[in-house]
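Excluded from the complex is one protein chain; the other protein chains are retained at their positions.
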Amino acid sequence: MSTGDEHPIPKVALVGHPNVGKTTLFNQLTGERRKVGNYAGVTVEKISATIYTPHGHQMELVDLPGTYSLTPSSPDERVTRDVLLGDLDGEESPQLVISVVDASSLERHLPLTLQLIELGLPVIVALNQVDRAEAKGLRLNPQVLTDELGVPVVACQATSGKGIVQLKQALRFPLPPASERRWKGNAAVEHAIADLTKQLESQGLERPEAHALQLLGESDYRTQAQPHLSRVAQAAALDVAADLIKQNHNPEEEISALRSQTIRRAISAAAHEMGDEGETFSDKIDRVALHPIGGWTLFAAIMFAIFWSIFRFAEVPMGWVEAGVGFIKDKVGGMLPEGDLNSLLTDGIIEGVGAVVIFLPQILLLFFLIGLLEGSGYMARATFLMDRVMARVGLSGKSFLPLLSGYACAIPGVMATRSISSNKQRLLTILVLPWQSCTARLPVYAILIPLLIPSILGQTTMMFFIYFLGTGTALLVAWLLSKRIGIGEAAPHFLLELPPYRLPDFGYVFRHVIDRGLAFLKKAGSLILGIVIILWALGTYPKAPEGESQFDHSAMGCIGNFLEPVVKPLGWDARLGTATLASFAAREVFVSQVAVSFAIEEDEDDEEAFRDQIRSAIKTSEKPDGSPAYPPLVVLSVLIFYIYALQCLPTTAVVQRETKSWKWALAQLAGMSIFAYLAAFIVYQGGTFLGF
Amino acid sequence: MAFTTELERDSALNLSQAAVGCEFQVKQLDGPGCKQLREIGFCEEMRVRKVSNGRNLVCAMCGTRLALSRELAEQVLVTAV
Partner (left out) sequence: MTWISQHWQTLTALTIVTATLVVFLIRAIRHRKTPGCGHNCGCAKK
């Protein structure tokens, strides 16, 4: 297999609308090998893979984020535009672009194709979903389309692998030449384009004509500051555009109209429509799914099914993780004699990391179910339904998916907000997301709730109420904040494509789930590993002399005593204060800290017995005067604190990355901590006052 | 063939007012959101069928369903077919 040359490996980019089947095509072309990386300076994933053409040449295939046009309306789409123009640092523009279009919807997809052709890059059109188009009675002639567009058109059906070989063959060397712009405007417009191109070229801007067309075709690109475009270039564009307007020509409208004309001509030549578009199967389902009453019922049922599944089905694998952790702990512990290193490894590291890994089953399961919803097309309907509620509190329907993900773990939820176009709505969603009760809080709830309510039914109700409280507060605060943040920003309009219902691509869903799981493990896991080591050190040193409580003597105990006056108003003592402080790093730590402070040994084989021990220690603890140290009211105040506190440094780190602002990340941390403190304070003092 | 007179435009039907279940043809996109509309595929001469009403309405076009807010729909001027 010769790669041939001294030439660098050519880059081929897949570009197309979000729901067009780009990723399925990517997988077909790459045999499902892919690398996930990052673009410099932005938090968008870069998905790429190496492929070999039938002639043995090596190429790098990149799956760019889906976009409807080169006018971006979200950070993802901006990356696609910038990569194609060659403006993104560290990324050359591709040598070839494969424009993936949906054969049954050419009018909607070809505008992007035209824009890609105008970039001056070689383009191949992958006419996807041909089988579906034919099933709908549409007959297409790829050869005619090739003639009309001036670029090779390959018909394919990615889901069945049809046309893939032909597509690969089209990637032969030498690469097809760049096509030309397919439309010509009137004299004034053409003159403006030529003029601006010349100016940009003299400024040393790469791809001057491509940039000129973008600048004239999109007023935001001219007027708003762009990280990758110089002010000089924009000034030139503004001048040229102003001239055109003075001559009574609106550049955006005219260019748009010219593109539409070209497309219409191409389609009428290449496509023959047969039969009418009646109500499809998807429409029938949507009669219920989008119905005000039926839709909400279906939605509630699906949500209930999801949560029920998670709690039911995650138990078994969670048991495996526990058993696994216990096994490793025993093995490692047995290899070394008693001593500090042994303790660090077993009680510290293995315990701590195990506490993170145990959530993996639930997180994976939730993402799997979300992936199914997305893949089947239902998620768009859910977003549609939720938009009403979300818009009332200043969020977008697209906030729904991130908020839902927050029930598993806030980190992927925050990352999922990238699809929200409005900056203000995106920021609001990120800020309130941690109040979605995540899985990390569950161990704490599992200890505390039974102390408050003995009956199983009562406990389940309480859990439900807790979730409700978290989400309710999140929405309420979003509403309050929306009045004070970003006022004056134009209200974004809701615009969403509802793809037809289809069977989810399970391969894609599985891969998605594994990616998310690995991301969680890497980000959360590495930070928690470090924290656990430090916590272990704080608890082990200084060493207590024989007979005295190690906890009280350790650095951790000292900090606790120091904290006591701060947490007293909440009804807590040093032990609870320290455990809570430690769990600011990771909530799961609360349980082990409390256990350590009571000198209870964790029993790996019986988690329930371990919890019972902790609970009875809490129940029977007495103050010097004989009264219970932790009456139900105190337990409640701890519970309330945990519902509201943001105790997850990895989340803060991700928020900072996504908002590019330490100010917001730290403000969120401080704000939620204060809120939690006040809530616990009110509950405890109020309850005491009322005589509980 | 967009509207030529002010009168025509003012008395035109917009997608938000259009009747559910009927087919329409887009005549003109008029308003600040027309850029967004064009990108997702709306253009003059296109056939649209209105599927449902509400705060966000649903229409069918070129084989796909689109949901859009009422404000956006008011910027799509149509005639009945």
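Every chain is named by a letter (A and B) in the order it is written, and numbering of its residues begins at 1.
The definition used in the following text is that a contact is a pair of C-beta atoms (placed from the backbone, for glycine too) under 8 Å apart; a residue touches a chain by one contact, two chains touch by 3 or more.
All values reported here derive from a predicted model rather than from experimental measurement.
Touched by the hidden chain within the whole complex are the displayed chains A. Of the listed positions A:Ala242, A:Leu476, A:Leu503 or A:Ile534, the one in contact with the omitted chain in the full complex is A:Ile534. Contact with the omitted chain, checked across A:Ile285, A:Leu344, A:Leu372 or A:Cys558, is made by A:Leu344.
Which of A:Leu238, A:Met318 or A:Ile485 touches the hidden chain is settled by the complete complex: it is A:Ile485.
Contact between subunit A and the unshown chain involves residues 41-43, 75, 224-227, 336-337, 339-344, 423-424, 426-427, 430, 485-486, 489, 530, 533-534, 536-537, 540, 656, 658-662, 664.
Convention: only the chains that are shown with their structure count from here on.
Subunit A meets subunit B in the complex at residues 68-69, 71, 73, 102, 104-109, 111, 136, 218, 252, 256-257, 260, 264, 277, 282-283, 286, 290, 292, 380, 384, 387-388, 391, 397, 490, 493-500.
By the touch criterion given at the top, residues 32-33, 35-41, 43-46, 49, 51-52, 54-56, 58, 60-69, 71-72 of subunit B touch subunit A in their complex.
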